[in-house]
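The complex appears here without one of its protein chains, the remainder shown in place.
Here the chain labels run A, B and C in written order, and each chain numbers its own residues starting at 1.
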Amino acid sequence: MTEVVVKEKKITPEEIPKEKLLWMYKTMLRIRRYEEKTAELFAAGELPGFIHLYIGEEAIAAGIMAALRPEDKITSTHRGHGHMIAKGGSMAKMMAENMGKVTGICKGKGGSMHIADFSIGELGANGIIGAGWPLGTGAALASKLLGLGYVVVCIAGDGAAEQGTFHEAVNLASIWKLPVVYFIEDNEYGMGMPSWPKPGDPRKSKNIKNLGDRGIAYGIPGVTIDGNDPIAVYEAVKAAVERARIEGIPSIIHALTCRQRGHFEGDPQLYRPKEDVEACKKRDPIPRFRKLLIEKGIATEEELKKIEEEVEKEVAEAIEFGRKSPFPDPKEAYTDIYASEPFPEV
Amino acid sequence: MTEVVVKEKKITPEEIPKEKLLWMYKTMLRIRRYEEKTAELFAAGELPGFIHLYIGEEAIAAGIMAALRPEDKITSTHRGHGHMIAKGGSMAKMMAENMGKVTGICKGKGGSMHIADFSIGELGANGIIGAGWPLGTGAALASKLLGLGYVVVCIAGDGAAEQGTFHEAVNLASIWKLPVVYFIEDNEYGMGMPSWPKPGDPRKSKNIKNLGDRGIAYGIPGVTIDGNDPIAVYEAVKAAVERARIEGIPSIIHALTCRQRGHFEGDPQLYRPKEDVEACKKRDPIPRFRKLLIEKGIATEEELKKIEEEVEKEVAEAIEFGRKSPFPDPKEAYTDIYASEPFPEV
Amino acid sequence: MPKKTFSYAIYEALKQEMVRDPTVIIMGEDVGRFGGCFGVTRDLWKIFGEERVRDTPISESAFIGGGAGAAASGLRPVVELMFVDFFGVAMDQIYNQAAKLRYMSGGQCKFPMVLRTTIGGGFRAAAQHSQVLYALFAHVPGIKVVVPSTPYDAKGLLITAIRDDDFVMYFEHKKLYPIEGEVPDEPYTIPFGVADVKREGDDVTVVAMAYMVHEAMKAADELAKEGISVEIVDPRTLAPLDTDTIVKSVEKTGRLVVVDEDYIYFGATGEIITRVVERGVALKAPPKRVATPRVPIPFSPTLEDEILPNKDKIKKAIKETMK
Partner (left out) sequence: MPKKTFSYAIYEALKQEMVRDPTVIIMGEDVGRFGGCFGVTRDLWKIFGEERVRDTPISESAFIGGGAGAAASGLRPVVELMFVDFFGVAMDQIYNQAAKLRYMSGGQCKFPMVLRTTIGGGFRAAAQHSQVLYALFAHVPGIKVVVPSTPYDAKGLLITAIRDDDFVMYFEHKKLYPIEGEVPDEPYTIPFGVADVKREGDDVTVVAMAYMVHEAMKAADELAKEGISVEIVDPRTLAPLDTDTIVKSVEKTGRLVVVDEDYIYFGATGEIITRVVERGVALKAPPKRVATPRVPIPFSPTLEDEILPNKDKIKKAIKETMK
């Protein structure tokens, strides 16, 4: 088995504009607080359906989006709240969506597993693992053929990298020279299945640790990075996006992170060693990045406190918005299936 | 793009028992003559349906099967006559099958794209590109769990290696340590699509030439070999089969060969440079191997002539058998769907 | 008889068959240490070990096709597709391979594989985790389609499925898991192709499957008070489909309502109605169907409740046939 070779960072925090660093911090925090409240609301029965939280993985969404232009697009997953927030989506509309309200970003038709905001280039979470790889590849084809200049980042999990769609999509993008980046969020689990063996658990879902090496199979660059460091993510994505945009060279980025909570809310994680959860919490990207900002003198305690307050407020308002919004009229169930409505029959 | 790195052979012909070398020669020849006659019969309208010939690729089937034990199994493809013959199937029953006769190996129900002979471990040709990868992987799982000791060689084309099933199956075998070998017959085309660019044709179906490198993506050995040299094939398969049988380590073998005829019979190959066909014919494995046997003093002209006569006779008898056999009774259409027949409804 | 949940009945069938026959294995995503996404396989991995209860990567084509290959080679795999909604990533291995290889080979091999999967809405799980879809598998050849509605049927039909030498798809409605019923401790089988009259009645025949049997039962209870006597026929398997029992019931009642949580068109409702009318059975009123419209299942509770069939819609349809 290969050992994980995490790519050395080259950019130092000092080389990144302060606003971007603070933006990353705030973004991570916005995701964290949103997700924490989501957990509470789910437990209280205010959120129907399945909820998969992004807690502990925030550095990825923040790092990716820090490297993108507004016109760039992403495909997302069932664990997609963080991607949506970082890409610039409205917390309030996402919260309303997850509550099933008509003011939701998808009018209450999609819910957490299907949140999408095409207006900001968030092409959709997906309930089918691995479905986003081809979809994003197609969006990249449109960028190329229509000369639109955007890059697509297909974000999905380590589990999604075992789906056949991964293989097919990456190969297609490679031979067609499409402006796309395949980003694997390796949170060490696909539901209850570990990426590689854990203490007392020999299971694994792949036989190599460094999925960046899979680039070799397609003749494209691939790299494995520390997914709990937003600067490492930013750096890798920036390089990949440039290659993609200018030369049409796709890349694979494999980011190592971990899942602090259960697969979905309500998962007691009986399959998971307790120490593993503890170890994951210790790797939390937010305090780590906060410490760095302070230590390097990039931000003051006051500045960060102010950000933290803003975030609390935004989340509270989002919840308020969701709660106050009405449920959709039942007859709305029959609209939005076809663009050429009314369709003669449903 | 990577350059093709063809593995150096280590075994010399002298190290292989004469009978095995002659067996390989005869096997290649049996396939060749069978296929040549098939082309004639197809042109004459005696063979219904689609026919894909193996002409020019015989060294692969001969080399693989020379390395297998009788209990080992293979999965095959739409271009599977050669695999069937080399694995020890009856030419006569295959010919009868391809003519749609009731004496055919599949009672006329399958035809050329579905020939199978479970009694010799030929688990079936397949009309779906890439379908054999998972099926053979499952057969390898049975070998392991039931302690049956056989190895499965999943044979399929370069095109089949772009299907998602390839990725999923190889990964599964790798983590489960299954006794299986993934063998890619790269005949430079998937129907009309070249594996990599040809003169005046920039298309390609993959961005690396050495598909053996894909082993890296799964943490298993992978190698690219000369598929027109039966000894190179034999050597690579022998090593892979041993690893698989003893250690449960799967391998990828990528064999370079070429297709002398159209994709299917009747294909005018308008998409293909004429020189490409010529170049392929120059690489013909049979005269090359014949020359080697003579030059190395392994066989005499007379010995080879005798083999050649035996082969002519066998093929003629197979055709005779097929021609004389009756078509199935129409009511046979309703049997063999379920093992627990009669089924209440069709 | 002891009372058990539908979920436990399935677990018990799996356990007993694994004890009886060492070639029975289980494969799927999180069927092992997780205990199954809905907790059905529970501790089987502890009892039988991780060789026989195999957690897979998220590679449905590989492990369903792998199951087929293993079934043709001496194992008897019970494979789990977590939600039927995911079938699209592995349909070729299901319908072109497992279902047809026996026929294409002229009967040389057999496929004693069971593909268990979950169906059904009502969990606010939206368009890709709420579907039913069994009609798709009943349409194509080579698949036996089993749709249990009670714990008793679940156990008996699953044991039949595992012992059957053919490829069987076994559909578990998620709303049925907690439902309790009497289930014998010992193993038993229920033959395929034999419908069960879940309730006798004289005025209207309701054909219903899976969870809809229970909604139909509630409707029948309420209508009984209004003097309408409903007979409920549960086909239990869609392929083969026990047309005789359905026809016999409609011959008696003269009225037919088919209830199905699957999408309404080109599915089970049309098939069952046609099976009856093509036999020339005299009907006192046009047959009716109650099913999910051809709409992706929406997430929001108000929307999902609008489209799913339920007791009230069934009552309304029954009453319309009585006019």
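Methods note: a residue touches a chain if its C-beta (ideal position, glycine included) is under 8 Å from a C-beta of that chain, and two chains touch if they have at least 3 such contacts.
In this text, all values refer to a predicted model and were calculated from it rather than measured experimentally.
J.: For the full complex, can you list every visible chain touched by the one that's not shown?
T.: Looking at the entire complex, the absent chain's contacts are A, B, C.
J.: Using the touch definition from the top, which of A:P13, A:P48, A:G108 or A:G322 touches the missing chain?
T.: Only one listed residue reaches the unshown chain, and that is A:G108.
J.: Could you tell which one of A:A61, A:M91, A:A116 or A:C280 touches the chain left off the display?
T.: A:A116
J.: Out of A:T27, A:T77, A:N98 or A:T165, which is the one that touches the chain we can't see?
T.: A:T165
J.: For the chain left out of this view, which of C:L136, C:A154, C:V250 or C:L308 touches it?
T.: Answering carefully, the residue with contact to the hidden chain is C:L136.
J.: Which parts of subunit A face the unshown chain closely enough to count as touching?
T.: So the residues of subunit A touching the unseen chain are 73, 75, 104-110, 114, 116-119, 123-124, 126-128, 131, 133-143, 145-146, 148, 164-165, 167-169, 171-172, 175-176, 335-340, 343-346.
J.: So which bits of subunit B touch the chain we can't see?
T.: 48-50, 100-102, 104, 106, 108-111, 113-114, 126-130, 159-160, 162-165, 190-193, 201-203, 205-206, 270-271, 327-334, 337, 345-346
J.: Provide the residue numbers of subunit C that touch the chain removed from this figure.
T.: Within subunit C, the residues that touch the unshown chain are 61, 85-96, 99-100, 103-104, 126-128, 133, 135-136, 138-142, 238-239, 241, 262-263, 265-271, 273-275, 277-280, 283, 285-289, 293-296, 298-299.
The criterion applied here is as follows: only the chains that are shown with their structure count from here on.
J.: At what distance in angstrom does the C-alpha mean of subunit C lie from that of subunit B?
T.: Those two chain centres are 40 Å apart.
J.: Take the average of all CA coordinates in subunit A, do the same for subunit B, and state the distance between these two points in whole angstrom.
T.: That gives a centre separation of 44 Å.
J.: Taking each residue of subunit C in turn, which ones touch at least two of the other chains?
T.: Those would be 56-57, 59, 61-62.
J.: Can you tell me which residues of subunit A touch two or more of the remaining chains?
T.: 162-165, 205-206
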